[in-house]
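Structure in structure tokens, see below.
A single protein chain has been removed from this complex, and every other one stays in its place.
Let's turn to subunit A:
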Amino acid sequence: MKAFTYERATSPAAAAAAAAKPGAKFIAGGTNLLDLMKLQVETPTHLVDVNRLGLDTIEASGDGGLRIGALVRNTALAADPRVRRDYGVLSRALLSGASGQLRNKATTAGNLLQRTRCPYFYDTNQPCNKRKPGSGCAAIGGYSRALAVIGTSADCIATHPSDMAVAMRALDATVETVDASGKSRAIPIADFHRLPGNTPWIETALQPGEMITSVTLPRPVGGTHIYRKVRDRASYAFATISVAAVLRPDQGTPRFAFGGLAHKPWRVEAAETQRDAKGIAAAALAGATPTAQNAYKIPLVERTLASVLAEGAAA
């Protein structure tokens, strides 16, 4: 860990202004950032602690949905009765992630911003374009069993590790932010995370200093909510793949978002009109470029979808 300076922000706009300076970063739960700092994968020179800004409530939004404060802890969000009743897929996704201790610390905004678990990203001896732009991608041609199969680039095949974000993608959440000038904006979750392209170190639509203040969920869509996380051990493991499904919503087609496939929560709305698992998987994974080690994810998506559809039909 490199020495850094530290301040406690007094307002979201002040936090954004402080974090806009080169080398500055927000810290909230710290469950990912601190580990990365210890390894010097992240080397911020200044930390802006946003933990005392409030932003930790879940409130009804004007249009019948929910506004989740950026600092609502994962545990609190998963346990909220409104979330459990109306957005079950989100509660289930949260509870499938990390461990109880981590969920107690981890925040809603921080969860969206967690970095990849690609093992080469974590080892500063190895090339990694995400960690050190231009150094190359050790994962390509290396250990890639857990990595992305779609939306990859010649520079990066990392995945986004969040479960929560996958459910939010299925629910069409919106990320609300404020910048240093106090100006706020709303970013649809679909546009929030980026594909790696040739700038894999740029992971989101956020501008320097721009701070997430809340995530809003639209009015409940009804239906049967399932989050299926496929993993190598029963708990405390990142998804090999995951499926966030809303089946039989009050209106429109079912929704399917996927984790463990890409640099962002993966959802192809056009695939949702397909009638069966095979069709949905084929459409959602069109253009996939798996490695030999992670090609198993392609059939696994279809098989898991079949399981989810069967579970939904029985529900």
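We take it that a residue touches a chain if its C-beta (ideal position, glycine included) is under 8 Å from a C-beta of that chain, and two chains touch if they have at least 3 such contacts; residues count from 1.
Keep this in mind: contacts and distances are computed from a predicted model.
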By UniProt, of "Phosphonate transport system permease protein", "Heptaprenyl diphosphate synthase", "ABC transporter substrate-binding protein" or "Xanthine dehydrogenase", the chain left out is "Xanthine dehydrogenase"
Of the residues listed, A:M1, A:A60, A:A286 or A:A315, which one is in contact with the missing chain?
A:M1
Which of A:R8, A:K132 or A:R303 sits in contact with the chain that's absent?
A:R303
Of the residues A:R145, A:K183, A:R248 or A:K278, I need the one that contacts the missing chain.
A:R145
Name every residue on subunit A in touch with the hidden partner chain.
1-3, 38, 40, 117, 119-120, 122-126, 138, 141-143, 145-146, 228, 230-238, 240, 296, 299-300, 303-304, 306-307, 310-311
